[in-house]
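Missing here is one protein chain; the remaining ones are kept as they sit in the complex.
Chain IDs A, B and C follow the sequence of writing; residue 1 opens each chain.
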Amino acid sequence: MYIEIVDEIDTAQVYKDLSDAGSGGICVFVGAVREFTNNEAVVSLEFETYKSMALKEMEKIAAEAIEKWQLNKVVMRHAVGLKKVEEPVVVVGASSAHRDACFEACRFLIDTLKERVPIWKKEVFSNKSVWVSAHP
Amino acid sequence: MYIEIVDEIDTAQVYKDLSDAGSGGICVFVGAVREFTNNEAVVSLEFETYKSMALKEMEKIAAEAIEKWQLNKVVMRHAVGLKKVEEPVVVVGASSAHRDACFEACRFLIDTLKERVPIWKKEVFSNKSVWVSAHP
Amino acid sequence: MKVLLFGIAKDIIGTSEFEVPSEPKYPSTVLELKDVLVRLFPDFGKLSSFAVAVNNEYASEDVSLHLSDEIAIIPPVSGG
Partner (left out) sequence: MKVLLFGIAKDIIGTSEFEVPSEPKYPSTVLELKDVLVRLFPDFGKLSSFAVAVNNEYASEDVSLHLSDEIAIIPPVSGG
């Protein structure tokens, strides 16, 4: 299990982390900065975290997934700091004997991370900046 | 669109192929050689293809996925030749504005590849070898 | 009683750590802490959600607070 908060995501590393002699399937999701939000040009994103709690929540999510889908390996890695368009901000992945399990688990990892892990994203536009989801 | 039959899969390359300023989500599936099939130890897998038709089928599948899920980029890359335990044999992936589309598309790419693309896998055990799925 | 602040919560109070007033007394539960904060900073009442973590775990409103706890305000998360 690789659970980390990092300054930079190294997407070339994740396959090595997940590869395993018992795994026929590996599924990885990478989230990156998109150039537009609701047709407004995004300059950058800024991520902040409550690190000790974020790591603990990610560990719980990974453990839940490992048990439910009998995964061999799991990666959850989130970046913090300023991220520009096209830069990766999060990578999650799972390896398992067959492909159903790794697909379902990978989807669960990213969905649950977004719901529960204390990480906050500020979208910086040319004329303002907004904490995402803060207001209804 | 990156559609290829290769001797070796470079898993470190795929993120770069899929990254795109308009993509918030990238989903990748890697299929690898598992050490056991039905509790029998696998020595290696051997892949053979009808290359011209395989590329054509993969292009059709990728085009179908791009249209259905409005993908930004697609990768379908399959290896041929002898592959040992833990080596990657196939990588498929998709990038899209949001994560629903890339997850669904990635699953479609690998499922449809397995159904339609003329590639054949021989499982080599210590005492025999078997063309997978050849017989009922 | 110190609370840690992140994201928009930090912007609302203007600092990353806030010392909760001890007068008339410290809040003894998560609910009381939330009441104090919304009273002092009405902008907390406008958030989509407003959770409290005690010792690195989400805490429901009836959880008791102690001066030795690590307490944090968790405004709506938006990772990924």
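In this text, a residue touches a chain if its C-beta (ideal position, glycine included) is under 8 Å from a C-beta of that chain, and two chains touch if they have at least 3 such contacts.
This structure is a prediction, so every number in the text was calculated from the model and none was measured.
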| item | value |
| --- | --- |
| Interface partners of the hidden chain - shown chains only, full complex considered | B |
| Residue numbers in subunit B that touch the chain omitted from display | 31, 47-50, 52-54, 56, 78, 89-90, 110, 113-122, 131-136 |
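Here, only the chains that are shown with their structure count from here on.
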| item | value |
| --- | --- |
| Computed distance of Cα centres, subunit C from subunit A, in Å | 26 |
| Intercentroid distance (Cα basis), subunit C paired with subunit B, Å | 48 |
